[in-house]
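Left out: one protein chain. Kept in place: all the others.
Up next is chain A:
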Amino acid sequence: MMRYFKLVNFELGRFFKLYGVIIGITILSQLVGLWVVSNSYMERANYAMFEENLSPAQFVSDNGEMSLLVLTRTLWFLGPIALGAIALLFNIFFVWYRDWFGKNTFIYRLLMLPTARINVYLAKATSILLMVLGLVAIQIVLLPVESVLLKWLVTRDFRLDLAPAEVVSGFRELMIILPAGIIDFILAYGAGIMVIFILFTAILFERSYRIKGIVFGAIYVALATGIFLSPIILEGIIGTNYLYPMELLVLEIILGLIVSAASIWVANYLLTKRITV
């Protein structure tokens, strides 16, 4: 167990520089974006009031109020989130292939550690999950900070103050990243972990059987996804909602756990019996 924690720490350390850059870009882009978007709004408001003699109420009625929701729909806000998502998705593959290719053959060392090889797999998955949660935590901290900044940048007449939860619920895509309740959180991140396990296992198929492994990996991904989505697919074929939403939810959770456990089991088999350096 101790070696698993050490491996998690080690894997986090290896991605830390790039991760730091992503965090830096996220903070900088959102804060600069807020400043730019707010200033541009106020410039338009001032122009309308002084040049067109509109009252603040008339301007707001024509242009809407300035709130954090306006920021969330700009590239300043969405760009770094997309960048983080792409980087972490890329890392799912990079976290394995960098140990095989390039100047080093670090995979030899990882596979020769006196610990169960599945710990390497679990540590790599954990490090990705922790990095995702880290980015989410930064977003949770950033929203109230941005809320305060907005109060400095935009006068009361033009501003709509929203609580961070209201910002999130006003923006559908953000709700996936920052779910409203604990159940939603577990579902969104549980599904995310399952996807990491499925992809990791597919990568290990490729690393074990090479070209044939790509086919095996693709079949595995299709099979795992099919099993997980089978109730929804079946309902689609039957054409009726056979299950109550709660039943469907429980069934999906059970299937998600089965698919995740199966992925770990298959990965363990591949790592101990089939892997080739």
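Of note:
Simple rule for what comes next: contacts are C-beta pairs under 8 Å (C-beta built on N, C-alpha and C of every residue); 3 or more make two chains touch, one makes a residue touch a chain; residues count from 1.
FYI, contacts and distances are computed from a predicted model.
Only one of "Carrier domain-containing protein", "Iron dicitrate transport regulator FecR", "Imidazole glycerol phosphate synthase subunit HisF" or "ABC transporter ATP-binding protein" fits the UniProt record of the hidden chain, and that name is "ABC transporter ATP-binding protein". Of the listed positions A:Y47, A:Y108 or A:F185, the one in contact with the omitted chain in the full complex is A:Y108. Within the whole complex, the absent chain has one touching residue among A:A116, A:M175, A:L229 or A:L249, and that is A:A116.
Looking at A:N39, A:T155 or A:T272, the residue that reaches the missing chain in the full complex is A:T272. Residues of chain A that touch the chain left out of view are 3, 6, 10, 14, 103-106, 108-109, 111-117, 272-277.
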